[in-house]
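Structure, as structure tokens:
A single protein chain has been omitted; all remaining protein chains appear in their positions.
First chain written, first letter: the chains are A, B and C, and each begins at residue 1.
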Amino acid sequence: MNFKENFRLQSIELNEKRVIRDAIHDYIHVDHLIIWRLINSKEMQRLRRIKQLGGTYQVFQSAEHSRFVHSLGVYQVVRRMLETECLTNALSDYDKLCVMCAGLLHDIGHGPFSHSFEGVFEENHEDMTVRMILEESEVHDILVSLYKQLPQDVASIIQHTHPNRILIQMVSSQLDADRMDYLLRDSYMSGTTYGHFDMSRILRTMRIHDGKIVYKESGVQAIENYILARYHMYWQVYYHPTARSYEHLLQSVFQRVKDLYYDGYVFQTHLHYLIPMLEHHFQVSDFVDLDEAVILYYFKEFTREKDFILSDLSSRFLNRHLFKYKQLKSQKDLMSIKAIAQEKGYHPDYYIVSDNQKQIPYLHYGESGELSEIEILDSEGCLSPLPMKSEIVSAILNSKRFKSDQKVFFPKEIKDELSIF
Amino acid sequence: MNFKENFRLQSIELNEKRVIRDAIHDYIHVDHLIIWRLINSKEMQRLRRIKQLGGTYQVFQSAEHSRFVHSLGVYQVVRRMLETECLTNALSDYDKLCVMCAGLLHDIGHGPFSHSFEGVFEENHEDMTVRMILEESEVHDILVSLYKQLPQDVASIIQHTHPNRILIQMVSSQLDADRMDYLLRDSYMSGTTYGHFDMSRILRTMRIHDGKIVYKESGVQAIENYILARYHMYWQVYYHPTARSYEHLLQSVFQRVKDLYYDGYVFQTHLHYLIPMLEHHFQVSDFVDLDEAVILYYFKEFTREKDFILSDLSSRFLNRHLFKYKQLKSQKDLMSIKAIAQEKGYHPDYYIVSDNQKQIPYLHYGESGELSEIEILDSEGCLSPLPMKSEIVSAILNSKRFKSDQKVFFPKEIKDELSIF
Amino acid sequence: MNFKENFRLQSIELNEKRVIRDAIHDYIHVDHLIIWRLINSKEMQRLRRIKQLGGTYQVFQSAEHSRFVHSLGVYQVVRRMLETECLTNALSDYDKLCVMCAGLLHDIGHGPFSHSFEGVFEENHEDMTVRMILEESEVHDILVSLYKQLPQDVASIIQHTHPNRILIQMVSSQLDADRMDYLLRDSYMSGTTYGHFDMSRILRTMRIHDGKIVYKESGVQAIENYILARYHMYWQVYYHPTARSYEHLLQSVFQRVKDLYYDGYVFQTHLHYLIPMLEHHFQVSDFVDLDEAVILYYFKEFTREKDFILSDLSSRFLNRHLFKYKQLKSQKDLMSIKAIAQEKGYHPDYYIVSDNQKQIPYLHYGESGELSEIEILDSEGCLSPLPMKSEIVSAILNSKRFKSDQKVFFPKEIKDELSIF
Partner (left out) sequence: MNFKENFRLQSIELNEKRVIRDAIHDYIHVDHLIIWRLINSKEMQRLRRIKQLGGTYQVFQSAEHSRFVHSLGVYQVVRRMLETECLTNALSDYDKLCVMCAGLLHDIGHGPFSHSFEGVFEENHEDMTVRMILEESEVHDILVSLYKQLPQDVASIIQHTHPNRILIQMVSSQLDADRMDYLLRDSYMSGTTYGHFDMSRILRTMRIHDGKIVYKESGVQAIENYILARYHMYWQVYYHPTARSYEHLLQSVFQRVKDLYYDGYVFQTHLHYLIPMLEHHFQVSDFVDLDEAVILYYFKEFTREKDFILSDLSSRFLNRHLFKYKQLKSQKDLMSIKAIAQEKGYHPDYYIVSDNQKQIPYLHYGESGELSEIEILDSEGCLSPLPMKSEIVSAILNSKRFKSDQKVFFPKEIKDELSIF
């Protein structure tokens, strides 16, 4: 372990430190050559061509930002955490480097229009991120060029298998750099006030106790505020029905492409970049070639395909003829709605979609394999889980009826026929 | 009722409409002569010399704003409410004028350092506001000069006795112009993020139903957000222990003055402006003479009084030698603490104070005589109380254990002696 | 002219007025069906796939917004102008509709990566906007469906030929809705403070005099502030050398494609969407098919072309291997630099680019055909050009030496060889 022990961050400092102007964090500071090289890698630059918010910008129009700026933001929050007194002292220089890299790279495995894409092509962005770090890629080469074990160490933070739990908590937990950046950023960019919370105060109350990150009791209200900010952003922004409508339309296009491909349909469009995904056999480089420009290009081409369903759905997508929606009251209603669609000439597998959104603002121990509970350190040095110290969070956890929202989405053209539901 | 029915706001429009720059609302618009005259009345100008936040600015140092700017802000929120489609149509011009006056004047009865002052001198700012509107004052004269019944109509809104419930709700309810302005303003001025909420959205979802203000279901989350903003502002700002310490010190000075006065102590300071209050016999004009400049002047004089308790407490107040505090575990402890103070030469009636703060974020029907429940109008035209439509508010209401904070405050000098508690 | 005279905006009001959340204007209000239909047209939706700031987001990373949201913003500023007392009274309902449409549509003729694209393909976005409004398009159909002369009237505002000068000033002048929105938006999105100015105050001091828009003297400082905001945004943001480097690289790719095409090179990539532009013969619909997704797709394909220059430049573009730059001192130096590039194997026509940026913060009468001087109305009712009333603007106009910035851009690989210049 000589390298790790002897490694000093200053040995890879840039001659001239770089700053990147950012609307959320004012400046993002880059002090180390390896971070600068990672930012300028092919895999990171690809994230410029993938939007952070999928369909949400169809509702919150000014929220057009990419996963690239969010990734820079996560890196910057990790960097600010490392500047707190407690983390400065708790971590080795090598661990600091690993966690900065993990923060920066945690999203590189996202596909174009991520959620719909993953749903249809059965990919998982976290696995893909790990593959991109460990297999052949510019990112991998940059990491290895510093130290051969660096890719594994960075990947293990993202996979939640790193022995130092602090590093995992920083990048992926109920109160991590990822969530902090996206709440602030999505809120700022969408022009809503819901995602504001007091990050400075949360960072100031961070402590290390028993080898993990905990928070002083004086931070409880700032954390409550953060949890409610998240809750409200979900319902006001992320789960907005128009955004869901957009995602469903996208998913129907992807599904139709997949079904046609397996049925042997002959595409006019040369599906070059999608075939590896359809065949479930692809290299990292095939995946890196996929971005939202490619998909949008295909959609434009699809509008000229002779398969009516594919050309119609693609055209609806590009020109924002989104599905309409209404509350879905029962599965029986869904059956009837599908039957009506079928009768009116709309294939129900693609034109009728239902979903049921639910959001649980806080998770207890054991409710999730990967998310650990937020713990509070009181003035006597005892730890308690957040709900013991926060009546708001406790009240929420004990609530029986939690909001869920079940909707059915359908073409505008059959709106009248469905008015009875 | 000819005047009321025939009254048109445009008949009292200013030749040139006035705007007042404001950090919260950007511009406060004054369209009517009577509003302009009220703003420039002696009673309103006096509010410039009374701070909005009592002791809070000892903690949140930049929150030094006065009740005057808050009053302008409440007026402006009322004015914005009147611009919504639903209220524009629901109210007569005369009612609109009444509610704008009520919003502007609702705080004129506040004394200097309001809460401590009211506590000791047994005054109530709401009653005082009503007296100032109805009895001899510049404000009264201005109102009467337009229409002889105007003072009564404005006062009845503040007293919750006006027949039109909408007007009362606008100025004083769980979701009123007063609370909206102070949350936004106190939050902005103190530099905390806790008080932000989406006022535009709340106003946009306002509707009139059955002669009262209700909110469309699509506004529920903005309202939840507002309720939690209020909850967090209470704990983070208004109930901050240092702010309470400051209020207690103030109260002890007032109490000492009162006790000495009744005991026949001969003051060096000429108590001119306080005597009517001490004698419980005063005119409106006596009250108007009282502001924080007078009280601060007296406090400076008191530092030269021969009564040690009075001079010592006044000097602590002026030079910010505030009381220290700690959690109070039992009434027995309080007794022991008072005994120790006595022994060390600190009169426990003035030097040992305890309080117990509690904050209930939302009140049900009937829990308060004056606050009406927030009601939600669903798409089928049915009304429900907010907690039926908000799982967050409902969870909070059903919570058994609600935070309360009991503390004891004491002179720094006996800190060591009290370390055992 | 019966239609124009009798037309009332309320006749096309939406049953339920729409609002669009926006980070800059809080809410964008849509009151009229025709505006809502235009927003949802194919040509407007295409602007979602064209970035507002070309290469600038390579420097100001968070400024990733599209021309679509900017267009909504311009419409909203026009709408706010129409709400001022002076414009409410000065314009007919028909003129109000025309100018709202013109504000919304003024940018639809922009190509992908607009400036570089226009440079190489010799297109002009203003002409293209006019063609799209007057020729066959969804936008045209929507306008015509209301009134057959509406397209001409809207287009004439954009062409500066409309008889009512006020309408032209609102959309295109030295102080127009377009500039106001982009300064505020680009500043907010990039996280710089330079573009802030006091739009509310400027609008409040707007007056109509002699059939044109002028400003009260009390608005002079807000206007100075706006002019300097623009000046600083140009130098700090729009003319940032890295942004220029990105634009030059883009232009070199476009130029190489064009040169190869005319030379008869056989592309592996099917250039379908670009051919009409290369042939200088295209329909509006061909142009509408072009967006940044198509261009980015082509660039990815070009990285596989056998022409080394094309594949190399495309790959530099996609992976952000931008040209380096330095101050250019003379044309002689430029010759020598080109010679060195040639020698090192870099074709100087594509790999060596120079530019000279200059920005004049304010233009006098007659210095530009289309921009009219800002005029100030004093309290005696006399008009003066802005520089007579603003010592800052006057000082700037009289300044002899105005900043220009001449730079040469080149591949990183020959940085050392060029260190002598």
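The rule is short, and it goes like this: contacts are C-beta pairs under 8 Å (C-beta built on N, C-alpha and C of every residue); 3 or more make two chains touch, one makes a residue touch a chain.
Fair warning: this is a prediction, and the values are worked out from it, not measured in the lab.
Student: Please identify which residue in B:Asn2, B:Asn15 or B:Asn319 touches the non-displayed chain.
Tutor: B:Asn319
Student: From the list C:Ala90, C:Val144, C:Ile208 or C:Leu228, which touches the chain that is not on show?
Tutor: Hidden-chain contact among the options goes to C:Leu228.
Student: Of the residues B:Asp31, B:Glu217 or B:Asp289, I need the one that contacts the missing chain.
Tutor: Answer from the full complex: B:Asp289 touches the omitted chain.
Student: In the whole complex, not just what's shown, which of A:Glu13, A:Asp26 or A:Glu279 touches the removed chain?
Tutor: Touches the omitted chain: A:Asp26.
Student: Specify the residue from the set B:Gln61, B:Asn124 or B:Ser145 that touches the hidden chain.
Tutor: For the chain that is not drawn, the touching residue is B:Gln61.
Student: Which parts of chain A face the unshown chain closely enough to count as touching?
Tutor: Chain A touches the chain not shown through residues 19, 26-27, 200, 204.
Student: Determine and list the chain C residues touching the chain excluded from the picture.
Tutor: 192-194, 196-198, 221, 224-225, 228, 231-232, 235-236, 391-392, 394-396, 398-399, 401-403
Student: What is the set of chain B residues that contact the non-displayed chain in the whole complex?
Tutor: 20-24, 26, 40-42, 45, 48-49, 57, 59-66, 68-69, 72, 188-192, 270, 289, 291-294, 296-297, 300, 318-320
Criterion: only the chains that are shown with their structure count from here on.
Student: For the identical-sequence pair chain A and chain C, what's the CA-based rotation angle in degrees, nearest 5?
Tutor: 180
Student: Return the chain label for which the distance between chain Cα mean and whole-protein Cα mean is smallest.
Tutor: Closest chain centre to the overall C-alpha centroid: A.
Student: Going by the average position of its CA atoms, which chain sits the greatest distance from chain A?
Tutor: B
Student: What is the distance, in whole Å, between the centres of chain A and chain B, each centre taken as the mean of its C-alpha atoms?
Tutor: Spacing between the chain centres: roughly 44 Å.
Student: So, what's the distance in Å between the C-alpha centres of chain C and chain A?
Tutor: That gives a centre separation of 32 Å.
Student: If you average the CA atoms of chain B and of chain C, how far apart do the two points sit, in angstrom?
Tutor: 50
Student: For chain B, give me the residues that contact two or more of the other chains.
Tutor: Where chain B is concerned, no single residue meets two or more other chains.
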